[in-house]
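Below is one structure; the comments refer to it alone.
As you look at this complex, bear in mind that one protein chain is not there, while each of the others sits in place.
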Amino acid sequence: MAIASTKTKVRAKPVARKASPKIVSKNIVVESILTTPLAQQKVELVERKGIGHPDSISDGVAEAVSMALCKMYLERFGEILHHNTDQNEVVGGQSSPKFNGGEVLEPIHILLSGRAITQVDGERLPYSTVAINATKEYMKRFPNLDVYRHITVDCLIGKGSLDLIKNFEALKDQCRTDGYGNHCLLANDTSFGCSYAPYSETELVCLESEKYVNGEMKKKLPETGEDVKVMCSRKDGKINMTIACAMVGRHISDGDHYKSVVEEMKERVLDHATKYTDYDISLDINHADNPSTGNYYLTVTGLSAENGDDGSVGRGNRMNGLITPYRPMSMEASAGKNPLTHVGKMYNILANWMANDIVKKSNGNVLEANVRILSQIGRPISDPETCSVQLFMAPGADFNKWHKEAYAITDDWLDNIGKVTEKVVKGQVTVF
Amino acid sequence: MAIASTKTKVRAKPVARKASPKIVSKNIVVESILTTPLAQQKVELVERKGIGHPDSISDGVAEAVSMALCKMYLERFGEILHHNTDQNEVVGGQSSPKFNGGEVLEPIHILLSGRAITQVDGERLPYSTVAINATKEYMKRFPNLDVYRHITVDCLIGKGSLDLIKNFEALKDQCRTDGYGNHCLLANDTSFGCSYAPYSETELVCLESEKYVNGEMKKKLPETGEDVKVMCSRKDGKINMTIACAMVGRHISDGDHYKSVVEEMKERVLDHATKYTDYDISLDINHADNPSTGNYYLTVTGLSAENGDDGSVGRGNRMNGLITPYRPMSMEASAGKNPLTHVGKMYNILANWMANDIVKKSNGNVLEANVRILSQIGRPISDPETCSVQLFMAPGADFNKWHKEAYAITDDWLDNIGKVTEKVVKGQVTVF
Amino acid sequence: MAIASTKTKVRAKPVARKASPKIVSKNIVVESILTTPLAQQKVELVERKGIGHPDSISDGVAEAVSMALCKMYLERFGEILHHNTDQNEVVGGQSSPKFNGGEVLEPIHILLSGRAITQVDGERLPYSTVAINATKEYMKRFPNLDVYRHITVDCLIGKGSLDLIKNFEALKDQCRTDGYGNHCLLANDTSFGCSYAPYSETELVCLESEKYVNGEMKKKLPETGEDVKVMCSRKDGKINMTIACAMVGRHISDGDHYKSVVEEMKERVLDHATKYTDYDISLDINHADNPSTGNYYLTVTGLSAENGDDGSVGRGNRMNGLITPYRPMSMEASAGKNPLTHVGKMYNILANWMANDIVKKSNGNVLEANVRILSQIGRPISDPETCSVQLFMAPGADFNKWHKEAYAITDDWLDNIGKVTEKVVKGQVTVF
Partner (left out) sequence: MAIASTKTKVRAKPVARKASPKIVSKNIVVESILTTPLAQQKVELVERKGIGHPDSISDGVAEAVSMALCKMYLERFGEILHHNTDQNEVVGGQSSPKFNGGEVLEPIHILLSGRAITQVDGERLPYSTVAINATKEYMKRFPNLDVYRHITVDCLIGKGSLDLIKNFEALKDQCRTDGYGNHCLLANDTSFGCSYAPYSETELVCLESEKYVNGEMKKKLPETGEDVKVMCSRKDGKINMTIACAMVGRHISDGDHYKSVVEEMKERVLDHATKYTDYDISLDINHADNPSTGNYYLTVTGLSAENGDDGSVGRGNRMNGLITPYRPMSMEASAGKNPLTHVGKMYNILANWMANDIVKKSNGNVLEANVRILSQIGRPISDPETCSVQLFMAPGADFNKWHKEAYAITDDWLDNIGKVTEKVVKGQVTVF
């Protein structure tokens, strides 16, 4: 993006800790807005792509690779070096699923791309083997997938574009204080993140149902795969939940068995979902099945990626695990982005933490909070171009009081943005 | 996704036209909602990735390939056959930009993937040469890019997953009536589309500024490239516009010349933008430039993809050309999707048309309209699982009256959903 | 190569055994030639690329994949279906070897290509997982290579060109008799194979030295890797042997240790080599080493492919394990070729068997035998266009007598060409 020397200078030692001056104005704007509360709106739509959905696999692999690179950089150099691994592609394989068996004909191909620092002061780094290994380790979470036989992984990760690196380097001497970075790093792009709180009941039902299916329920129903997509539409007081769930052929003997698995799953999921809501719930599983034509949603591995379904990073769930067209969303792909420098990723996470804190600490006075944060390239990430906080107040609540509280919470999180990096690297934040 | 024979049966002749029974209930829900109108909210954020942004290149190529395949299928078989070409990857090249010159060291690599019908009744189709040619033709719009030397294209488009095709085939006999499809096609997935109307002033400023830079202004300032990203943040009565615009080295002699180009561009864009708003506008172009360190946003081709920036489909602008975190958005990648059968794409477009029609025909009574439409796999696409219409009424407007009007408009568009296919194939709809 | 229907018809059941008419004339030409016997020529050059040489890895993988496909076809259909997997590419990785350690930075990438029958009567076959698995299993023979971490495998094997398949199919009904084929299959190409017998002493030294280094010696000297290249040049009564042998860093502590390994290896190899010859032998190992500049032939995996050395099929040893510029050679890549139909491969093997039989059975009357066999497309493979046998007779030997014997041996092997297929599939023939 700029005329720059091709020498990639990367410091191998963390710089000394310096006092970070408190930034006074952070362009925080807190306002009260009117809205029909979501629960009173007649319709609500919520979607969650489960961990085995091709887009979620892409996200999961992207994030696992970034975390593994962070770990390698930290171990060797005491700090996180430049990388973005948010461009992989899960290319669907070919399979021949059958009751009582089936086989994978062509493996799922995972093509890692993106950019990373591959050499420091003449020492070449094992970025490629680290990335490939992280991918294989991540894929081990799918119990019916044989990582040795059912996937191929290729790594085309290249060196980052040079001006970004240069920019990043220049910034480091100004204000970095520890391996996880601190509040006065400068933004390397102009982008935004956003989130909201709290979850609506419909959202909780959607989110928790998938977690249940791919968590606790698996022990009871190993016949179900991990490629689970949950769609909830609430109309007035009723939630229609539609689940597409890949079934695993070798655990299912025939159509009757399949039918009984679907029925048991339906019962269990409904039981679980009702813990999160008072709405009536109807549930439809694998709607396209048709026993008369022999059409079942059957797989070998529990993943539709085995048979032609491709996945990409950033096209699935937002950072809070959901796709919510009635809520603020960012287009930014968070998975795989550098957790030290990528403002889009960091602001998405931070906005979520802010909104949740504001609502939680308000004791019911703030019913809904929306947070949106915009960076400007070259400006400290703790001092965004705009930090917009919108509060929907409970009837009778004192906006002036809670305005101050929200401002303080927001201000404090911006001062502590380094926590985002820390928690991501430690694996304490999910981003999809 | 299912047990299915591997024979791909595709009818080579359009089926005879049948009467399409009018669907009475379409699950349309029109409601009035309260909101603080966007113009009265203190903050607003809007982004547009210009046509040369790597993500927009991905979208543009995906859509061009889909359109070319549609054309081939229509010419040979009288109907659009199954395909989805929404999975390409623009892999950044390497370049050495210089004032008065510069050169591309490694070309931009465009890897086409996705699925398409590649053979019909034993006749193999030139899907690959058609796709590659469409890509190269599309890339000719970038005047400083030499399609022969600066890009490589590879095509890994494979056959679609079989159950989808089977499903599609089964459905065709039920209700298709013409090459562009008609209202009683059945949905092949459970997904949603959404949009809103009208554009806010900030949105218009953002959208029209990029169009101006990559349109009318180019004749005056050929030094500017096509990779243009426009970010607008409005705080109260002022819009801060930030533009990152790749400059073209061979048209610029030195740093002084560069500076004068930026200044002239700034003046021109501000002049143009003020046509769309009464807000004050400030404009910042290429904020990361730093003459003292020789840092300029300089390129050979006018595209940052020449030097390490990658692009993916579906991560940029939504169907209305913008990224709008204060508005309903869908995650669905529209570009490259089959315009006959992909409900996510079709509903995004349809929702946009509905919202605009409702607002336009309301004579100021409906101030804002949000439309969200959800399909269910196996159900006619003209009869969605949910079609949610939210109206924000002008003070004193009669909701009952405009409720009926909005319902009728919505109902009518669902009956005429085939128009979406028709207009996409004819190139009359942009999707990013 | 021809206008042909795209339907790939492949019979799933072996055809019934038919009587194979004995072919009378097979264009066998036996002649006596004059020559200075190799042992009396002043100079002789012989080379062997060891099993870990990148070209040999390519050959080994190609053959392993072909054998695995044969096995799959035989198990499912009772016969070997069309395939040629002789086009893989071993793309060198990047490594950072060190004494006492070292690591692989980028894995060795093995790109399988070629053609195979991937679908039979609508049943899709696991050709891709079979090929990938065969590759990984093959690579397990390198003890310092971690198959899970140090290689990536990708499979781009496609369907064969159609006329060949059609031709092959058409032929089958004429004369096939068992799964391994029989003598009246028709040739699918115009190509030749050739070989000779016996090995000269220099050849034996070259061949057996590598086998020793990568066999028996490994237990004593695990510090030595498998990438071993042996070059022998004999001048009059002295053989100069040059060996390049990759050493394994983690088994070697420093330069002194390295030196002692080389010295022990030298002693052992010389001891072993003298069993095969009365010539004097000098031996030079890793000639480019230079302790003063820190230049050692050190690796992590024992394979130079870990660090930038690429390999291709068919560029290394001929079918008898050697490269012999003083002997007849064929350019045909045998590894990975279909052992049922590929005449180049089959004739190379057959020629070797013929030449050896002729010499062995002649009781010293035939000193050297050269055999070259040429097919013609469409003609039975047991009835070649030409089968040239050249005999160099011992002084006083009766050519007329041994001419008849050689003719009979040759004639008999052509009648039993099916043995080639059988032995290849059973893993009883090496081809490189």
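Just so it is clear, A, B and C label the chains in written order, and each chain counts residues from 1 on its own.
We adopt the following convention: a contact is a pair of C-beta atoms (placed from the backbone, for glycine too) under 8 Å apart; a residue touches a chain by one contact, two chains touch by 3 or more.
What you are looking at is a predicted structure, and each value in this text was computed from that prediction instead of being measured.
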*Of C:83, C:150 or C:229, the one touching the omitted chain in the full complex*: C:229
_Contact with the hidden chain (one of C:77, C:142 or C:296)_ = C:296
*Which one, C:125, C:221 or C:246, makes contact with the chain that was left out?*
C:246
*Considering the whole complex, which of B:29, B:125, B:281 or B:389 touches the chain not shown?*
B:125
*For chain B, which residues touch the unseen chain?*
93-94, 96, 103-107, 109, 118, 123-129, 132-133, 136, 148-150, 152-155
*Just the residue numbers, please: which parts of chain C touch the chain that's not shown?*
1-4, 27, 29, 31, 33-36, 41-43, 45, 47, 87, 89, 91-92, 97-98, 111, 113-115, 156, 158-163, 166-167, 170, 190-192, 194, 229, 231, 233, 235, 240, 242, 244, 246, 284, 287-289, 293-299, 304, 307-310, 312-316, 318, 323, 325-326, 328-331, 333, 372, 374, 376-378, 385-386, 388, 390
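Keep this in mind: only the chains that are shown with their structure count from here on.
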*Return the distance between the CA-based centres of chain B and chain C, expressed in whole Å.*
54
*List the centre-to-centre spacing of chain A and chain C in whole Å, with centres computed as mean CA coordinates.*
50
*Considering chain C alone, which of its residues make contact with at least two other chains?*
123-124
